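What you see is the complex with one protein chain gone and the rest in place.
First chain written, first letter: the chains are A and B, and each begins at residue 1.
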Amino acid sequence: MTRAGWIRIAIVLGAIAALEVVTQAGLVSRHTIIPPTAMAAALWGLIGSGEIMPDITKTLSNVAAAFVLSAGGGFVLGLLIHAAPRLRRALDPLLATYYAVPFFVFYPLLIVIFGMSDLPIIVIGFLFGVVAMIIATLNGLDRVPRVALKVARLSRMDPVSIALLIKFPAATPYLFTGVKLAVAYSFIGVIASEFILSGAGLGFAISYAYNNFDTPRMYALMLFILVSVTAVNMVLHTIEQRMLRRRGLAR
Amino acid sequence: MAGPGTRAGAAHAVLRGVTRIFPPADRGQAPVHALGPVDLDLARGEFFGVVGPSGCGKSTLLEILAGLSAPTEGSVTFEDTEVRGSPPDGVGVVFQEDASFPWLSVWDNVAFGLRRAGIDSAETARRVDHALGFMGLTGFARAYPAQLSGGMRQRVCIARTLVLQPRLILLDEPFGALDQQTRLLMGDELLRLWRDTGATVLLITHALDEAAMLSDRIGVMSARPGRFIDMVATGWPRDRDSTIVSDAAFGEITARLWSSLRAESLKALGAVP
Partner (left out) sequence: MTQRAPAWQRYGDSLALLAGLVVLWWLLSRWAGEEALTGPAETLARARELLQSRRFHGHATESLTALGYALLLAALGGLGLGTWLGVRRLAGQVAEPILVALYALPKITLYPVILLIFGLGLPAKVAFGAIHGVIPVTIFTLNAVRTIRPVYLKVARSLRLTPWQAFRTVWLPAALPEIVSGQRVGFALTLLGVLIGEMFASQRGVGFVLINAIGLNDVPTIMAAAFLLAVFAATVSAILLKIDRALHRRTARA
C-alpha cells in the first residue's frame, strides 16, 4: 500500500475513534448520535435476526437493475448519438443541464405508467445514471485517436468490429468514469426514492426508524449503506487503477 | 541491378495531377491548398525518399497514396487499379504519431492486422515471433506499450505493418522520435528488410542525411502547396548500409538536397527568401 493509503486509513480510524470517545463521554446526546461500536452492534443484531434481509435484497437488486440499465443503455445511446453529429449538437445543452432537474417529482407519474412495483424506483435510478454514462461515452469516443481509426481502415474492418475492437477499448478510461458515476447515481436514485416515496427498502427503513425514534436502528442501516457503497467503490477503484497502470495513465 | 536514376521495374504506383484542398474549418476562412498538383511514378522495388519543409503536405500525400483520403483532383493507381479513398490490399503504413494500441500487449499489437485478415493462429504466431525478433522486441512480447520507450513503440508499429507482408510500404517520419545513433541502426534494418522482401518503399523524413543514405531516389517538395521541385537519384548499390555516410557522394547528395530546400524552408517559416 502507498503512503497516502496508510495515512487515509489512519485518518478514517482516527475519526471513528474520536466519535467513539466523544459519544461515550456523553459530550453529545445519545438521541443525536450513538457511538460507532453501538452502530456496529445494532447492525450485527439486525443482520443476525434476519429481519432487514428483505429490505437489503430489495434495495440491492433495484440498484443492480438500475445500474445495468443505465450503464448499458448509456453506452449504446452514446454510440448512436456520437454517430449523428447534428443530433448531438442539438442535444448538448439539454444533456448539460439535465442534472439540474429534480426527477423524483415524477415518481407519481411513473407509478401511473408502471404500476405500484419496483419498476418506478428502478426507472428513477436509471434516469439518474444514464446521462452520466452517455456523457462519458461521448467524451471517450471524442478521444479515440484518429490514427487508431486509420489503422482500422487499413485493416478494412466493418463498423461493428471498429466499435468493439478499437473504439470501445480506446474509450475505456472514460467509460470507467461513467460506470463509476452510474453506480453512484443508481444508489442515490434508488435509496432516495425509497426514502421519500416508497414503503419498502433500506431508504424507507431509515426514514421509518427515524420517525419512530429508533436511533440505533437508523444508524445501523446508515452504516450498512455506507459500508456497501464504499465496498463497491473500492472494487471499482482497484479495477480502474489496474487498467490505468497498464496504459501508463495511473497517477 | 539498376543503374543510377533508372527504374528497377514496371511502375508500381502512379500519381497524376494529385491535389488536395481542405475545406475551410470555419466560415469566413479560406480553404487550405495543402498539396499538388503532384505527378509521381514509383517503380516496383524502388526505395523512394521524400523531404520537404514542415507543413508542405507530405503526410497528406502519404494518406492519399494509402487510400485513407481521396484527392480533390487527380488520380492514384496502385498495381494498375485506381485507388480512391479506400485502402487497397498490399499497402502498409507506419504513421508519424504513435499508433500502438495501449490496450493490447506488444504481441497482440503486432498480431492485430493478421487476425483481422483471418490468418490462422499458427501462421500468425510464426510471423509475429519472427517480426518481434527482427525488431529486437522478443523480450517485450508480453509488455504493454506504456512500458516501452517512444522508439520501441514505433518499432512495434513497424512490426505490425511488416507482418502483413505489404508490397508497398509507406513510412511517415518513422524515426522522428529516435536519437541519431539508433536512427542509423534502424535505417540499416529498414534497408535489410527492403532487400529481403523486395517491397516498394516510400519514406518521408525531415532528416536530409537519412534520405540521402537510404533512398534510390529522393523527391524534394516545395513549401505548401507541396509539389516536387527536384528529383535526386543517389545511384547507391542495392546492397548498401549506413557506412555509405563516409562516401564522398553522400556529402554531395546531402548538399544538393539542402540547396534545393533552403529557400522553401525559409518560405515555410514565413520569411522572405
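Note that in this section a residue touches a chain if its C-beta (ideal position, glycine included) is under 8 Å from a C-beta of that chain, and two chains touch if they have at least 3 such contacts.
Values in this document were obtained by computation on a predicted structure and should not be read as measured data.
With the whole complex as reference, residues 2-4, 7-8, 11-12, 31-33, 85-87, 89-94, 96-97, 99-102, 105-109, 112-113, 180, 183-184, 187-188, 191-192, 195-197, 203, 206-207, 210, 218, 221-222, 225-226, 229-230, 232-233, 237, 251 of subunit A touch the missing chain.
We take it that only the chains that are shown with their structure count from here on.
Here subunit B touches subunit A in the complex through residues 63, 66, 68, 86-87, 91-93, 95, 97-99, 101-104, 112-113, 116-117, 144-147, going by the rule given at the top. Subunit A makes touch with subunit B in their complex at residues 145, 147-148, 150-151, 153-157, 161, 166, 169-170, 172, 246-249.
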